[in-house]
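Have a look at the structure below before the remarks.
Heads up, one of the protein chains got dropped from this complex, but the rest are sitting where they should.
Residue numbering begins at 1 within each chain, and the chains themselves are lettered A, B and C in the order written.
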Amino acid sequence: MTNFVPTPTVPAPDIVRCAYMEIVVTDLAKSREFYVDVLGLHVTEEDENTIYLRSLEEFIHHNLVLRQGPVAAVAAFAYRVKSPAEVDAAEAYYKELGCRTERRKNGFTKGIGDSVRVEDPLGFPYEFFYETEHVERLTQRYDLYSAGELVRLDHFNQVTPDVPRGRAYLEDLGFRVSEDIKDSNGVTYAAWMHRKQTVHDTALTGGNGPRMHHVAFATHEKHNIIQICDKMGALRISDRIERGPGRHGVSNAFYLYILDPDGHRIEIYTQDYYTGDPDNPTVTWDVHDNQRRDWWGNPVVPSWYTEASLVLDLDGNPQPVIERTDASEMAVTVGADGFSYTRKDETSSAAGTDAVGFKLGAQV
Amino acid sequence: MTNFVPTPTVPAPDIVRCAYMEIVVTDLAKSREFYVDVLGLHVTEEDENTIYLRSLEEFIHHNLVLRQGPVAAVAAFAYRVKSPAEVDAAEAYYKELGCRTERRKNGFTKGIGDSVRVEDPLGFPYEFFYETEHVERLTQRYDLYSAGELVRLDHFNQVTPDVPRGRAYLEDLGFRVSEDIKDSNGVTYAAWMHRKQTVHDTALTGGNGPRMHHVAFATHEKHNIIQICDKMGALRISDRIERGPGRHGVSNAFYLYILDPDGHRIEIYTQDYYTGDPDNPTVTWDVHDNQRRDWWGNPVVPSWYTEASLVLDLDGNPQPVIERTDASEMAVTVGADGFSYTRKDETSSAAGTDAVGFKLGAQV
Amino acid sequence: MTNFVPTPTVPAPDIVRCAYMEIVVTDLAKSREFYVDVLGLHVTEEDENTIYLRSLEEFIHHNLVLRQGPVAAVAAFAYRVKSPAEVDAAEAYYKELGCRTERRKNGFTKGIGDSVRVEDPLGFPYEFFYETEHVERLTQRYDLYSAGELVRLDHFNQVTPDVPRGRAYLEDLGFRVSEDIKDSNGVTYAAWMHRKQTVHDTALTGGNGPRMHHVAFATHEKHNIIQICDKMGALRISDRIERGPGRHGVSNAFYLYILDPDGHRIEIYTQDYYTGDPDNPTVTWDVHDNQRRDWWGNPVVPSWYTEASLVLDLDGNPQPVIERTDASEMAVTVGADGFSYTRKDETSSAAGTDAVGFKLGAQV
Partner (left out) sequence: MTNFVPTPTVPAPDIVRCAYMEIVVTDLAKSREFYVDVLGLHVTEEDENTIYLRSLEEFIHHNLVLRQGPVAAVAAFAYRVKSPAEVDAAEAYYKELGCRTERRKNGFTKGIGDSVRVEDPLGFPYEFFYETEHVERLTQRYDLYSAGELVRLDHFNQVTPDVPRGRAYLEDLGFRVSEDIKDSNGVTYAAWMHRKQTVHDTALTGGNGPRMHHVAFATHEKHNIIQICDKMGALRISDRIERGPGRHGVSNAFYLYILDPDGHRIEIYTQDYYTGDPDNPTVTWDVHDNQRRDWWGNPVVPSWYTEASLVLDLDGNPQPVIERTDASEMAVTVGADGFSYTRKDETSSAAGTDAVGFKLGAQV
């Protein structure tokens, strides 16, 4: 039975949006090639050990920090809050939760001011900040606009063993659920949660965790994503295209998953929908619905379910990974034991791979 | 050893382009729903047993004839020739080849005049015609333009056991090879052949044949193809999306393969390249190049290699299918016995599935 | 000197977003043809006198109400607020401002509950509501997705003589300014103001008012807008395309302005940027910058500056139109007396039409 995180008595910090991720990479030059030369993120600043990158339409200092280190991992999931006072609120909130916190008036990364980092109840390194250096917003710098231009940081995705526990904790923190995946036994496999008016700022994927599943950047149009695939083909790194491109069922976004040189997973994402109304309808998908992860029924590759990046504690050591004990989405949907359908109401001869309407050929 | 088709002494007919395909479907109402309601092809004429369809920019009577019949199969691959006299030339050409031919002054299908049909040396029912009724070219009827609009018939694709034999026969007939897939042992797996100034009017895919692999329609842009997938998802027929969307290595076109209610395979295709110069360079792909069929290295589903439609003789009976004896592309590239690479020059530990750079995860 | 609207002592209502516009049309059948058959908006409900329309991704009852009436005009600019209590807040706020208000527990239009309408200090009929009937969100109904699909209501645009006065009033009401157009004499020509996290929910255009300049719907991609032009060409109503398509300087959105049968102006709009951060940088454009209204320097047609729709008071009578006394954007930028530049720093021989870098040919 789920051991829920208690709800603090102090108010949750007022979070604006996911703002940046700090990741540790093992070969900074190789990572620079991937993020700058291949993906075209814009360098705000860089030194021997660190590169600060932003997307085209960003005006804060960075959306991604690449830091050279011994073990590939994620050092921080950073959220921007509404005012300087909300950093205090965040610190108080996590202190009441009994979490380890660290406050730095000058920030943990260049271009960011007063911040607090915490080891959150799920084991993730979360950061909250307001102060940041404004940099040139490149929105109309079409002279710099590449064919696969990344224009915004869209969201994080976190792997955690107990999704309902994580979801309740994040709802307390002020996130709202836009969509989720469940089964008829009441198991939750994943949940999408937002602060800004899109489908998510972060999502919880059920699995062994805490681990980072992916970080997502948005493009303007679908052809920009196709160009990224085409370019990776031209560079003969198509084996770094893990899944997609495709249309998500959940979120309705057009997507692509690719892998950086350390195996950190990046999603490229475009055109989800507005969620800003207080009664925005939550969409619940059946885990057996073959179109939930890919609207076209294209199969999810197993690595997408099993692989993810380690996350660090505040000392920079990898957090231990705890196994999920609930049913696994991969197990219940893929292969001989799984069960999926394309047309829910058609009678299936058996709860097996010969389910009517399931795209078997592609799954083999 | 290949038993080549002899080269006739009379001149080959001057072929303009692939013009239409006649297919037999087993449930005309279901097929109408697929081709008209889902794909949006335009009905030129129809009666109880037959529907004549064309693409948006076509001005001849039809590009596709659906005829109700007992066995799903292809009744004709029809080519337009340059003048009425070229129909005579076609008849003489095939007569010299010893092929069965049938000439009909009023055509085999509505809207088409004087035509000859032949059982060609590979066992395919080929038709040649010049005369046709001109119908409204809908090019600027943007009031009829659907989000996934099909604008041209692009090409046929035929399965035949002996690709070099078929290729030599089609070269004699005036086709030119734009691209092919080979291995270092001299085996040819497929060849793309054109009359009009695109990559192909027809292609030969090595396999058990004669069978029809697919017929392809062009869209204007890539997003039109994505819409077709999205719509099939909305209609809960995503299990009819067999492969793609993706970028072909061969032809460089953006593609999608879908299946009609009888399993006839339709390709949706856009943006290959100009091939009209006499010295247009032929591109040869290594069968082990993991990007030849999909530039992004996404795996080809087995059904795409194994399934195809029967073709009819001039009496309307299915042609017997002859097995390919050369190596199979699927066998040499997919699974534990296959060998593929993404980066040719990297050393692979073994000619097996652990080849460096091969996208294993997706292939499982 | 500007006679500013006083700031009320009661809190402003917490506005979520622009939600719908009610317009009076003089020939409902003609308007239906335009909005439903040409633009493809979805009918939620309709009767003899009224049609309730929504965009693809909307889940509230409607974004546009067409009501048959004797004089083409706008009956309401309706905003959704965050909770039922905020309707009370709105009523109190405008009462303190001395504005005429009308509260209807059952709403003014079908599908909308408890609402208040006001004659605001600028003379516009504003509505505030929370309660609404949820209807099917058609986001993934790609079977209904037209090539020029409108997916969201994006914003209103209002003509008012005194922009600084209107801006201060709307800032008090909780709107934030994303962009504006000024000159070096301190004249403000226009301002863009948002509640949701886009460039605007409404904008103020300096001119004779109160009048409605336009209402804007968003598409997913640029090609959707081009299709609307293409379709209007096919229907031989290209004379209803007033301006564009083009890229805005202000907002960076790709745009098109078209006119409905009564001359109500509709903008089709896509891809502005995220404005949700509290310190989102405000962009100020020089009125003489030739790329402010069209990033490509294409000229603004005079009608776009001069024509707009009347607005109604709460009795349904047109509000009198008051002349702008500040400089007119058209006068200072177009024609022999205007002055515009493409490259600010180039020396111009005179502040006239021979300004260096100004696209004269197109402006004739």
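Rule of thumb we're sticking to: a contact is a pair of C-beta atoms (placed from the backbone, for glycine too) under 8 Å apart; a residue touches a chain by one contact, two chains touch by 3 or more.
Since the model is a prediction, treat every value here as computed from it, not as a measurement.
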Taking the entire complex into account, which one of C:D230, C:D262, C:D277 or C:D326 touches the absent chain? C:D230
Write down which of A:H223, A:H264, A:R324 or A:R343 is the residue touching the left-out chain. A:H223
Across A:P13, A:G233 or A:P299, the one contacting the chain not displayed is A:G233
With the missing chain put back, which residues of chain C would touch it? List them for me. 221-223, 226, 229-230, 232-233, 236-239, 241-243, 245, 247, 249, 254, 290-291, 295-298, 301-304, 342-343, 357-359, 361-362, 364
Against the chain that's been left off, what residues of chain A make contact? List them. 140-147, 149, 221, 223, 227, 230-231, 233-235
Which parts of chain B face the unshown chain closely enough to count as touching? 16-17, 57, 59-60, 80, 82-83, 134, 137, 139-140, 151-152, 196-197, 220-222, 249, 252, 271, 273-274, 276-281, 295
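Throughout what follows, only the chains that are shown with their structure count from here on.
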Would you kindly say which chain has the C-alpha centre located farthest from the C-alpha centre of chain C? B
Taking each chain's centre as the mean of its CA atoms, how far is chain B from chain C in angstrom? 50
Per the C-alpha centroid definition, the whole-Å distance linking chain A and chain B comes out as 41
Residues of chain C touching at least two other chains: 140, 221
